[in-house]
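There's a structure below that I have some questions on.
The complex appears here without one of its protein chains, the remainder shown in place.
Our next item is subunit A:
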């Protein structure tokens, strides 16, 4: 029992249950299965992006360009749809394009050795700028998209919209990636101890680049989902969403210093934020408090994180340690 309580995931799950109970006491309709399914669907883009971000953060990098990547690929998806390109081809293109945008980040981090926060801060602005160049700031609106294009994320399959199933699929794929593949283990090795990783024959830069490519591909895919769901594409869509994505990871216990984190924690971190975002409009909390509440949740999570950090490794030479 005590070991269960110590696990971050258990604490987070408990926090989510308490949160739901609190919300239900003010607005009982929120915890109806149908509404919870809606909340999960609404949180799907955040879950998908947070999982991509998790892989990047685990390698001791950060990807601030995900929302801009999403906006650019989403815009291109909408433009391709306008040009009459069939949907499967659009999906393949946005994923490939997202991966390419991620690879640009990865290459800059790897080959030029620039800190990832600087690289992605730069590409974030560049990607949004490209949207402006492509569109002159014009919007692509609901009536300019085909019905099929808008309908896919909304199609109900086994009781849930496709959008939610996409999140489930990405969760499963990420679990397989981090637990069952060499690349998955390399992510943790690189982030946990880069020097040790090099000695075991892992290329740090190449691994980090792979993480960026995965994050980019997921952002590209989410770009389509986002634009199809909200039926509008313009320069500023998902503005500031990268911060939500990073926050979901932090709440989920992904160590910002790299090397630690679980898929379950990440998903729950995203759900935690998603529940707050969906509940605040219905529980009647003043909008002036909403941001403060979201911010407080993040701070509490970080405080927990730093307290729960395990021992950093065994000190072999005590004398040397004292001399230093």
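Basically, contacts are C-beta pairs under 8 Å (C-beta built on N, C-alpha and C of every residue); 3 or more make two chains touch, one makes a residue touch a chain; residues count from 1.
One rule holds in what follows: contacts and distances are computed from a predicted model.
> One chain isn't displayed here; going by UniProt, is it "Rhamnose ABC transporter substrate-binding protein", "Aspartate carbamoyltransferase", "Dihydroorotase" or "Menaquinol:cytochrome c reductase iron-sulfur subunit"?
Answer from the record: the omitted chain is "Rhamnose ABC transporter substrate-binding protein".
> Which of these, A:22, A:89, A:117 or A:142, touches the one chain of the complex that we don't see?
If we include the chain that is not displayed, A:142 is the one touching it.
> Going by the contact rule already stated, which one of A:148, A:281 or A:295 would touch the omitted chain in the full complex?
Considering all chains, including the one not shown, the answer is A:281.
> Just to verify: which one of A:111, A:154 or A:179 makes contact with the chain not shown?
Checking the options A:111, A:154 or A:179, the one contacting the hidden chain is A:154.
> Kindly note down the residues of subunit A that lie in touch with the hidden chain.
27, 29-30, 35, 38, 42, 139, 141-144, 154, 226, 230-232, 236-241, 277-278, 280-282, 284, 287-288
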